[in-house]
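Every protein chain except one is present and positioned as in the full complex.
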Amino acid sequence: MLKGKHLIEPGDLTIEELEAIFTLADAIIQDPKKYSDTCKGHLLATLFYEPSTRTRFSFEAAMLRLGGEIIGFSEPNSSSVSKGESIGDTIRTIGCYADIAVMRHPKEGAPKLASKHATIPVINAGDGGHQHPTQTLTDLLTIRSYRKSISNNVIGLCGDLKFGRTVHSLVKALSRYEHMKFVFIAPPELEIPPYIIEELGDHPYDRTSSLEDAMPELDILYMTRIQKERFFNEEDYLRLKGYYILDQKKLEHAKEDMIIMHPLPRVDEIHTEVDQDPRAIYFNQAKYGMYVRMALIVKLLGLGGDLHA
Amino acid sequence: MLKGKHLIEPGDLTIEELEAIFTLADAIIQDPKKYSDTCKGHLLATLFYEPSTRTRFSFEAAMLRLGGEIIGFSEPNSSSVSKGESIGDTIRTIGCYADIAVMRHPKEGAPKLASKHATIPVINAGDGGHQHPTQTLTDLLTIRSYRKSISNNVIGLCGDLKFGRTVHSLVKALSRYEHMKFVFIAPPELEIPPYIIEELGDHPYDRTSSLEDAMPELDILYMTRIQKERFFNEEDYLRLKGYYILDQKKLEHAKEDMIIMHPLPRVDEIHTEVDQDPRAIYFNQAKYGMYVRMALIVKLLGLGGDLHA
Partner (left out) sequence: MLKGKHLIEPGDLTIEELEAIFTLADAIIQDPKKYSDTCKGHLLATLFYEPSTRTRFSFEAAMLRLGGEIIGFSEPNSSSVSKGESIGDTIRTIGCYADIAVMRHPKEGAPKLASKHATIPVINAGDGGHQHPTQTLTDLLTIRSYRKSISNNVIGLCGDLKFGRTVHSLVKALSRYEHMKFVFIAPPELEIPPYIIEELGDHPYDRTSSLEDAMPELDILYMTRIQKERFFNEEDYLRLKGYYILDQKKLEHAKEDMIIMHPLPRVDEIHTEVDQDPRAIYFNQAKYGMYVRMALIVKLLGLGGDLHA
């Protein structure tokens, strides 16, 4: 049912479609060799109009581990594709060479526009501060794998909740599941915006500026970075940032089976001493990101077939 | 007979060699899967001293769809190969790693020079405004596929006929075939140069500045872009450019089975409304570009063997 579809924003996928992707991702994780030729003879175009090595690597590794191949560019300079050419013409031409395309673009809406003219599936790999749906898929698969289900979790989201695209998309996505509770942990300057709160529907939520207060009830702690540029003055930044740095001391009252997530890259918002804690799963999260992209590519190419309805 | 040869300019290939390449391209188009491992174990080096994403993608997709692999660079900055090194040394070193090389270079003659020192076949993918032989091969295969034969066609070439490398090469190549008629459609400032006319031999030709007048007799309309920079002043450009923009109205008196070609990228010289017209085949042309490069690579590597003499 996913064959030939585009993925521009997380809401493009129904809960059932998400479940089909996650089920396939599970199967790949169980037996990656079984899928090592699934995309043989297929080409992925990675069109990065803005550099993002991490995301590009994740998609390229995904395709290559499926036996597929890659053409692409990794930054605008090296691309003459778009020289005066409309994005519609570009994607139609790419469709002559490749079977599926991933697009990262500094302009909001560029991947959406491309998908309207495309003859092949287009995956949005980030358009400005707008959408980054495969990050959300990564987060959902990680939660589903470590917490057994996406439903029935208390999730704390900590850091820059005002501007953080990743957090907004994840909150929207999680609010489609049952029995969730959200705890928004941020300084007043960086609180979660009202329009995201509205997405929660009937789900209960709390707001707090104290990571330590929130800790004991959390099943999931989702850390994000607070960027210095978000503050009016440096004193505020320096005064506040310590409150939102996760270290072993702050974890003392956390649940034993809580998981600590982070979209990476991490700068200093999680102390490296936490890396050894079994609850710290953010590097594995990156690995789940590759697996979920493998499942997504297989589904959009229609190669998952009868094996994984 | 093509094994180990270089392709620096279209004239390097005899009509028979061209025919062998096109016959193989046809076979690949008919059954691409049959050729999906033909180049297994072989490496193509894409040496782009000047960025050209479209051409690079076409070559890379061609090699990957044959089961081969790619090493390469896509712009001069990322290349330290040539740091003070002669192009002869560079290509000899590349020959240690790869089995065939594609070179795009801003300097006329660079691929020719490289081929003289090379131990592997070198394909010119554009050297300055000089030659771009695989574009010509693309055009010939497209004509041959849509018009059944390259011979016996009336072709109209429209746009910048003075500076357009693509047009010059195509005219030279077509004049080697029988029963051609050429119609050169351009403003006086951008007329086809006399030395190209000389290449026509006995072939009949017309010159006109009116696309609409030329239209009714054409079997093939080859559109190219008129670059603003070619005009002495902006008024001339603005006054003239409308005459050479193809839209549905101008197509009213065209033949039913005429084909509309364009080397791409298109800017505004073909209105997007034309894209839906069945005569508009310029995006398929890009696909034929990939297929003809597949056939060329197989032939130069000597892998087409007895199957396609």
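In order of appearance the chains are A and B, and numbering begins at 1 in each one.
The criterion applied here is as follows: a contact is a pair of C-beta atoms (placed from the backbone, for glycine too) under 8 Å apart; a residue touches a chain by one contact, two chains touch by 3 or more.
Quick caveat: nothing in here was measured; it's all calculated off a predicted structure.
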Contact partner of the left-out chain, one of B:A61, B:I94, B:A110 or B:L211: B:I94
Which residue of A:E75, A:E199 or A:D277 touches the chain not shown here: A:E75
Residues of subunit A (touch criterion as defined above) contacting the omitted chain: 33, 36, 51-54, 56-58, 60-61, 64-65, 74-75, 77-78, 264-267, 272, 283-284, 286-287, 289-290
Touching residues on subunit B - with respect to the absent chain: 40-41, 43, 45, 69, 71, 73, 77-81, 83-86, 88-90, 92-98
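One rule holds in what follows: only the chains that are shown with their structure count from here on.
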Centre-of-Cα separation between subunit B and subunit A, whole angstrom: 41
